[in-house]
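Of the protein chains in this complex, all but one are displayed in their positions.
Every chain is named by a letter (A, B and C) in the order it is written, and numbering of its residues begins at 1.
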Amino acid sequence: MELWFTEKQTENFGITAKVSRTLHTERTPYQQIDVLETVEYGRMLVLDGMVMCTDRDEFIYHEMIAHVPLFTHPDPKQVLVIGGGDGGTIREVVKHPRVERAVLAEIDERVIAVSQEYFPALSQGFADPRVKIEVGDGIAHVKANKDTYDVILVDSTEPIGPAEGLFAREFYEGIYEALRPGGVFVAQTESPLFNAALISRIWRDIASIYPVTRLYLAPVPTYPTGMWSFTLGSKGPDPLQAEGEDETPIDTRYYTPEVHRASFALPRFVEELLAR
Amino acid sequence: MELWFTEKQTENFGITAKVSRTLHTERTPYQQIDVLETVEYGRMLVLDGMVMCTDRDEFIYHEMIAHVPLFTHPDPKQVLVIGGGDGGTIREVVKHPRVERAVLAEIDERVIAVSQEYFPALSQGFADPRVKIEVGDGIAHVKANKDTYDVILVDSTEPIGPAEGLFAREFYEGIYEALRPGGVFVAQTESPLFNAALISRIWRDIASIYPVTRLYLAPVPTYPTGMWSFTLGSKGPDPLQAEGEDETPIDTRYYTPEVHRASFALPRFVEELLAR
Amino acid sequence: MELWFTEKQTENFGITAKVSRTLHTERTPYQQIDVLETVEYGRMLVLDGMVMCTDRDEFIYHEMIAHVPLFTHPDPKQVLVIGGGDGGTIREVVKHPRVERAVLAEIDERVIAVSQEYFPALSQGFADPRVKIEVGDGIAHVKANKDTYDVILVDSTEPIGPAEGLFAREFYEGIYEALRPGGVFVAQTESPLFNAALISRIWRDIASIYPVTRLYLAPVPTYPTGMWSFTLGSKGPDPLQAEGEDETPIDTRYYTPEVHRASFALPRFVEELLAR
Partner (left out) sequence: MELWFTEKQTENFGITAKVSRTLHTERTPYQQIDVLETVEYGRMLVLDGMVMCTDRDEFIYHEMIAHVPLFTHPDPKQVLVIGGGDGGTIREVVKHPRVERAVLAEIDERVIAVSQEYFPALSQGFADPRVKIEVGDGIAHVKANKDTYDVILVDSTEPIGPAEGLFAREFYEGIYEALRPGGVFVAQTESPLFNAALISRIWRDIASIYPVTRLYLAPVPTYPTGMWSFTLGSKGPDPLQAEGEDETPIDTRYYTPEVHRASFALPRFVEELLAR
């Protein structure tokens, strides 16, 4: 049976995946949540029609948003993940033995519940005793917790809809306040090919607040263009000087210390984008 | 009007692009050639239903297949491109002032003609006086030209159809013979996510012939998974020791010396793939 | 979420329906059964990728395959439905008070079970005490029950796959034997626009066996071209002389006595098709 899910990543381009079953569909106060069984990528979490993660390729995104900042910070004890209700990022965070507390601030508790039901491999990290789930507005959480975190990860959906405020300058300032001295934050910042203006603007915003600003890249096949950016702001440690994995190696499928360094080697057109 | 081109990159996954016009369609003795005007990626060259290149993202593939080996070899005078009838690879090759002769061995002369008509930015390199076009079988050309080339680039279509022989061990041996001492060759070798077994096999084949074997990666949004591999075999120079751009900088949009090095930092799952 | 079911009705044309949920999917020894919740047509029964019926438009097909022959025969006591496991045809048959026994010979019991679970409006007729379900081969049933039925309805799937034999001349001969004197049979016979050769062949076959042969048409939006044909063979009664509804009016949404007569008024190109 020809049953296909299509995400129009732009008005004029998309990806399309054969679906064997719909597992869940739900409209929450924040968004539409769908879980699909796809033939090629396994289970797929879809929020407002956009692919958030799939069984097959989620490891790349989650490892890269988590391990790059966590290996950049020399002693990441207190970690905050904003968004990321599927749990994939928290799962990577708790692989770090130095982490003492990992808070997840997710606005939509249904994403968490759906992930726990349909994505055990993603949501397994929630079982770690160091994890604390806070259902609520990430922006408010940041404002209410000044000088608290060593690492903050902004694992948001696209900059339209419920996550719009997570791409604003004021939010990056709030994160600065919420970080302890030497703190590091990373936000997923879309594709340099499709979202050049956004990346350029975020870069300027973060660079005007943080002494160290870096952009790194990773391939995410089911995200638009498959070429994904993360922007990092740091109060001190520079990811380019990071040692990568310390004495305790982390079990990964994508991340390695070499990949850590290589991900900051930017294509010329991206360098030019940031120099605008 | 909703007119969409879809490439099923596998039986169960695809990309889909809105089309404003069909510019050309033709069945040659070797394959179906189509040229589409897409809204998102500009003109698109499609062979046997598969995207070969698009105006918007072709620079990544063509720069990476050409500049990595050309900056690895200290003095690339004689260069052979097998396949690559669109001209994008040759265009990058002739950016190197040390190149004295760049031969294109393309089996389907219609690809060349179609590119010259519809893709001036790709085919401009054909005008360079150092370029020599040989319409014919690349395998035969390699056999007939022993000890001739410094750099050989295998810019093939997928390993099904007319390009099948370009992925065979015997062909890599033929290339070894066609290379002069210190020669370097590179082949495009598909996606590590969708074509793991193929990459693993090619790696073993090349490693059994060439003293230096390396795999590097680049993102190509319109290719399957967007994560593309190139496998390099060398009679001497190691791309990891290459200086990258020498005194004469090359005009690029993706390649930089840092990107050159970074492209060899392999994700753990790719490392494991090659260690099988 | 853009989740669409597409039936390629031919290699080059199809219909596509937005799906909100997959309700059931199963591979039986005979075919693939899928039940989809579509936004436009409600629930949809899909066998081997082809739409069999939908909540919204099934009434047309089922009324026309049943009431035309049942109002043609003056006293239809014994009725056989071959195929039609969804129950829609039987539901119409048992609306006729003269019917004393309605046998359903369906080869795939899973179609019956799935319809009972997901299509109560279709399968309600199974509850009628006059209905007898025979799971098994319709062709064998016909052979084993000579001189038995007043009306036989061949409610088959397409002439490829499990239903192929239901379009063969031998089968129409077997039906002739199974009919009592004055008996009438009808088969669904696809679209005159897409299946001209098939219709022409069936017409000749039936006309060579039955003294009265007629073709009639009805629109079925979710079937190929939306213009559907039924071929009727009769041992005596002529549907053109039928009175249509007798004293006991039947509750219908499509069929009327006028529609009965009008459905035999054939477009010129269909007349020509039958005259070949």
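The rule we apply is simple: a residue touches a chain if its C-beta (ideal position, glycine included) is under 8 Å from a C-beta of that chain, and two chains touch if they have at least 3 such contacts.
The structure displayed is predicted, hence computed values, not measured ones.
Hidden chain, full complex: it touches shown chains B, C.
In the complete complex, the residue from B:E7, B:E40 or B:D108 that touches the missing chain is B:E7. Of C:P97, C:P211 or C:P267, it is C:P267 that touches the chain left out of the display.
Only one of C:I60, C:V94, C:L122 or C:V184 touches the chain withheld from this view, namely C:I60. As for the chain not pictured, it touches chain B at residues 1-8, 19-22, 25, 32, 34, 36, 46, 49.
In the full complex, chain C touches the omitted chain through residues 6, 10-18, 38-41, 56-57, 60, 193, 217, 219, 221, 225-227, 252-256, 258-259, 261-269, 271.
In this section, only the chains that are shown with their structure count from here on.
Of all residue numbers used at the contact between chain A and chain C, over half are used by both chains, marking a mostly same-residue interface.
One finds 32 Å separating the Cα centroids of chain A and chain B. Residue positions of chain B in touch with at least two other chains are not found.
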